[in-house]
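Please read through the structure below; I'll follow up with questions.
Every protein chain except one is present and positioned as in the full complex.
The letters A, B and C name the chains in turn, as written, and every chain counts its residues from 1.
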Amino acid sequence: MLSPINISMESLNLMTLAPMLIPVVGALLILVIDIVKGGLHKSLYVVLSLLFLVMDFVAIANASGIFMTNGTTLGVFDVMLIDGLAILAQFVIVGASMLFIPLAMTHKRFHEFSYPEFFALFLFMIAGFQFMVATDNLILVFVGLETSSLALYTLIAMHNRDKSFEAAVKYFTMGALAAGFFSFGAMIFYALTGSVEINKIALVLAANGYADIGFVLVGVAFFLAAFGFKLSLIPFHTWAPDVYEGASASMAGYMSIVPKIAAFVVAMRFFEFLVHSGIVWLDVVLYIVVVVTMTASNMWALVQTDVKRMLAYSSISHAGFVMAAILIGTTQANSALFLYWILFSFTNLGSFSMLWMSRQKHLPDHQSSDHSYDKFAGMIKTAPVAALIMGLFMLSLAGVPPFALFWGKLYMISSAVTGGYTILALIMALNSAIAGYYYLKLIVYMFMKEPVVANGGEVYVTNATLALKTIIGIAAMGTIFAFVAINPLLEFITAFVYNSGY
Amino acid sequence: MEKYLYIALFAPFVSSLFSALFTATPKKLFTGIIASLLIFTSLVSSTILLIYLFKGGEPIHVEMMTWMATGDLYIPFGFLVDQVSVTMMMVVTLVSTVVHVYAIGYMDHDKGFNRFFSWLSAFVFSMMILVMSDNYAGLFIGWEGVGLCSWGLIGFWFHKESASWAANEAFIMNRIADLGMLIGIFLIYWNTGTLQYDGAFAAFHTLDPTTLTWIGIFLFIGAMGKSAQFPLHTWLADAMEGPTPVSALIHAATMVTAGVYLVIRSNELYSLIPDVGLFIASLGTFVALFAASMALVNRDMKRIIAYSTLSQLGYMFAAAGLGAYWVALFHLMAHAFFKALLFLGAGNVMHAMHDELDPFKMGGLKKVMKWTWIMMTIASLALAGIFPFAGFFSKDTILEAAFADHHYVIYGVLLFTAGLTAFYSFRLVALIFHGEERYKLFGIHPHEAYRFMLVAMSPLLLFAIIAGVFQEPFFHMVEELLRAHEYHIHSHTTLWIMLLGTQIFVGLAILYAYKKYARSGIKVPDGTSATENSFIYKLLINQYYIPYFYEEYIIRPYRELSAVFWQKIDIKIVDATVDGIAGIIYSTGEKTRTMQSGNLSTMLKWMVVGLVVLLSLAVIFGVTVRYSDGAASALSGLGVM
Amino acid sequence: MEIGLNHYLVLSTILFAIGLVGVMKRKNLLLLFFATEILLNAVNIAFAAISHYYGDLTGQMFAFFVIAIAASEVAVGLGLLIVWFKRHGTIDLDLMTSMKG
Partner (left out) sequence: MLDHILSILIFFPAIAAVFGFAVQKDSMRAYGVAVSAIEFALALFLWYAFDNSVSGMQFMEHLPLVPAFGINYTLGVDGISVFIIILAAFFTLLGIGSLTDTPNVKYMIITLLFLQMTMAGVFAALDAIVFYVFWELSLVPMLYIIGAWGGPLRIYASIKFFLYTFAGSLVMLVGMLFMAYFYYQATGYWSFALLDWYRLVLPETFQLWLFVAFFFGFAIKVPMFPFHTWLPYAHGQAPTIGSVILAAILLKMGTYAFVRFSLPLFPDAAAYFMMPIAILAIIMVIYTAMVAYAQKDIKQVVAYSSISHMGIIILGTFALNVEGISGSIFLMLGHGVVAGALFLLVGVIYDRRHTKLMSEFGGLAHVMPRYATIFGIMMMASVGLPLTINFVGEFLSLLGFYQQSHILTLLAGTGIIVGAIYMLAAYKKAFFGDVTNEKNKNLPDINKRELFGLIPLVIVAIWLGVYPKPVLGPINKSVESIVQLMHNKSQTELAKSRIPDLTKEKVVVIKKTVIEEEVH
């Protein structure tokens, strides 16, 4: 005889779901509109998506207000976990998405944006990411991960070029493998502890003193592989350059930011307790992975001939750099991760948007790829403002002060220093110097070379519309004047991270 | 009196600046005249100061302004006119006045007339700073300043390769010595806390002998360069590339004696370290002989006089080293007069002979250049030390001093050198003015110099004749400052024998020179005679192969080593390392990028391989932890935690 | 012999390994998708077994979600595959190498 299920709506705390539901509702609305009346202009969908994202953002802001007064809240059978990390990550996710979506308003028409489904999938994907970060239940993580991933594969494929299909297939297949890794890893921990909630897993493991350390490590290895795929850590990174190249530049920029922050938050939740429980193996492995990811991807970025592919490798390197925060595992490091990523999202979205703005509909003969270095030669002569902005983004990515990313690097290296990882701090610093070369290479092309083929500069702004320019302007402002925002950001982030217990 | 001090000091400076205004314009006669007048003003002021001091006035010490002051270091622009410096001022201004006037004529046709006077006056100014400064740093200003002017004047005819080479050689050689001087100054500062003469001298008495010896040695190294003592002597002969008035003023009368002045100035130091003094005296004696020997065979009129200068500087150092500072100073003064005269005379001859320098190509010039002949003969007599000319009083006193101090070797060598001096001086006079008129073979029509040039030279002639008169008054003037004592050989008989003996020896040398070179039938040497092929002759004419040695074993290796440093070390090693590191990083990227083959199968394999590696690491670690506690600590020892 | 939890787990591991080998070896895109399905279903077996072992429903829930996700994965995967086949007339992996380096 089952007793009737008696659950008070209070304890369900459905408000915790609000931020995720808003994009879902938005996506459904878009689909309904399309069914009712097809063939509407993309600007409608762009604005609608933006509207729902704004509402989402407000909802998160509301949640952050609650967090500040009440601390961490659980909801929906304790599956939802709204702590500082979740809120911060959602801010980044939704904020970056808001910066991304106006990029659809290009001057030239591109295939994907003519489908309303694109926007619906996009909103679904955001909801998936939000679920991923706002829980410590591995099931929900898995569901969120796959929801967003599947949507993302489709979005990439919608660019409708051979290369984008190839990229989608590669990404998809490897993603499926990673999903296998993730589920197997979850299974091992379930077998070991009888739970799929990270905090319970941690409690049980700590209670039995990591008796089955060998199996724990096997599980960790599977998880590391799964997160390694998502975070493009070497050797699980191989999809990244191809997918970035195949996807549209705006999508590539988006991919370098949002999926990774979601994965970082999950990784942080998962590895936090392991790192702190003194498992040397994990330290060693993470150390090696971080260093190899930073360094090797830098070396590969050096030899690229296409700017977008170079930026892809550079994104891998940045991910490795930030992964160090999880290795270090102090509050400062975790705060540094968020600070870094927020600043990175401005700069990186900005630079990818610049590429996007210069995307031609058809490839001219003298260009080997969409964004080859040659294309940017002598840009200062024909499009000085665009060249200056692009140069600014490159300097920021290289970590030249006082531009945005410098502060991220500063705080990140400082956390390595504070955490006692001196050698790591030095490696991080020197890697920034190596990275300087390839960012500089683009600056050299733009400022110090003559154009390969005479052009009036239109090629660099062929897609420019007010919307694109606004986004790039916001990114540029954010990059230049980051130093004003560092203090409030830092205080905000540190408070949230600290109060979440990380 | 301070007024005169400043006039004496700055008149040459004004003169230099004034002439400098016209360096880029064609010849302006008035620059020469105004410069000469200003230098003359300086001479007058110096004379007033001399008279003041001679009458027993207190030394004048002024501090114009601070130069450098930091930490404990305090260096002012301070000037001191005492008995010693006023003597130098007199010598400098007198000779320079003469040379300035003379140069108006000598540089008559030169394009760089105005530039010449600017440099020349600048030199006088530097020299005045050198002698008047009241501290070692100020002395060093003048020291380097005269070096600079000497560079500019030796290389005055810079279109000549040899001239600019000689200028650089002189500057660099002097720099080598200046380093020694600089080190000496540092030592003085860190040991006494001051660079002022009075303060430093007072402190010297409290220092230990080792330190003093080092100070003495380093200061003397400085003096060696400026006074062209062995082994830094080669520049002086090469410096004869400069215009002759320059040689007269700088490389005979004034600048080269700065080294002697330094030793005399620092007499309080050197009297505390007699060992160093003896070394100085020995070196001076050696140089006296060494230089005189080279003068014996040389065939360049100006170089012969230059070697003679070198030789006489050796005398001065010998005196100063033996503690006979006033004798050295007196010889310095006397020498300045007759040697400048000799040079200016040589300048007349050069002018007459269209810059021909080989005396073998002259001969019989006394007919056309009577006054020059007289002047040069008297100057040579003075140089040889014949009574009653200036050289007799000064040089003989040096010999007496050496004898009285029982340094018989020094005495002997110096005496012998006196004979050599007489010989080569009159060899020169004989070759130029006597004998056949060989110049006719070369189609030259010599003429006497301008009258005003000869008049300008006359003060020097006068002093070359009568300077000896001033020996006693001079002695009394500087007595107090230089703690001088008159050198008296105890036995009058000895003294007389010495005096007479010296005179006879020197006289014989002169006669021999005349006999050998004033006769007819002298030929221009062509490298065939037996003498010219003898070992000694070759050794002497090649200056003991020292310039050759420098060229082969110092200059050339330096040049080659520089090239090696640049091309081998800097480019091939240091820079290549930097580029190599960058290259390694780049090529690693280039090589490993094939890992990204683009084939999905490979990409999947990488993922699986990554997982397998992680798993095997996990298994290995799990197993090790289970079976050994040691491994864990070893791992944590890697510095991960 | 009693069939215990360990047997299920071993079976699951073996299946997973088979899946991995398949992922590495298959050059045909369709067969590759099959291999990934094997991976996920290997996990499902283990989840079900563990769930039974602990008497806890979470594992089974996880398994259901995995099944659902596997299904949607197939949908997306097949969609991509069809487009690819339409364009190129082949689903051989080795011909899919336009981007590299």
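Keep in mind that, in the parts below, a residue touches a chain if its C-beta (ideal position, glycine included) is under 8 Å from a C-beta of that chain, and two chains touch if they have at least 3 such contacts.
Worth saying up front: this structure is predicted, and the values here are computed from it rather than measured.
Colleague: Relative to the complete complex, which of the depicted chains are touched by the chain excluded from display?
Modeller: Every shown chain touched by the left-out chain: A, B.
Colleague: Identify the residue among B:L37, B:V62, B:L179 or B:L495 that touches the chain left out of the display.
Modeller: B:L179
Colleague: Out of B:D82, B:E144 or B:E400, point to the residue that touches the absent chain in the complete complex.
Modeller: With B:D82, B:E144 or B:E400 as choices, the missing chain is touched by B:E144.
Colleague: From the list B:E2, B:E58 or B:D575, which touches the chain that is not on show?
Modeller: Candidates B:E2, B:E58 or B:D575; residue touching the omitted chain: B:D575.
Colleague: Among B:T192, B:T244 or B:N348, which one touches the chain that has been omitted from the display?
Modeller: B:T192
Colleague: Using the touch rule from the top, list residues of chain A that touch the missing partner.
Modeller: Against the left-out chain, chain A lists 380, 395, 398-402, 406-407, 410-411, 413-414, 417-418, 422, 425-426, 429-430, 432-433, 436-437, 440-441, 443-444, 447-449, 483, 486-487, 490-491, 494.
Colleague: Provide the residue numbers of chain B that touch the chain removed from this figure.
Modeller: 23-24, 65-73, 137, 140-141, 143-145, 148, 151, 155, 158-159, 161, 164-165, 167-168, 171-172, 175-176, 178-179, 182-183, 185-187, 189-194, 199, 203, 206-208, 210-211, 214, 558-559, 561-563, 565-567, 569-570, 574-575, 577-578, 582
Please note the rule applied: only the chains that are shown with their structure count from here on.
Colleague: Looking only at C-beta pairs in contact, point me to the busier pair out of A-B and B-C.
Modeller: When the contacts at A-B and B-C are counted, A-B has more.
Colleague: Between chain A and chain B, what distance separates the C-alpha centroids? Give it in angstrom.
Modeller: 76
Colleague: Whole-Å distance, chain B centre to chain C centre, using C-alpha means?
Modeller: 95
Colleague: Going by the touch rule set out above, which residues of chain C reach two or more other chains?
Modeller: Correct list: 23, 96, 98-101.
Colleague: For chain A, give me the residues that contact two or more of the other chains.
Modeller: In chain A, 169-170, 173, 177, 241-242, 303 touch at least two other chains.
Colleague: Show which residues of chain B lie in contact with chain A when the two form their complex.
Modeller: Going by the criterion above, the answer is residues 582, 585-586, 588-590, 592-593, 595-596, 598, 600, 602-604, 606-611, 614-615, 617-619, 621-623, 625-626, 632, 635-636, 638-641.
Colleague: How about chain C: which of its residues touch chain B in the complex?
Modeller: Of all residues in chain C, those touching chain B are 20, 23-24, 26-27, 93-94, 96-101.
Colleague: Quick one: in the complex, what on chain B touches chain C?
Modeller: It comes out as residues 593-594, 596-601, 604-605, 608.
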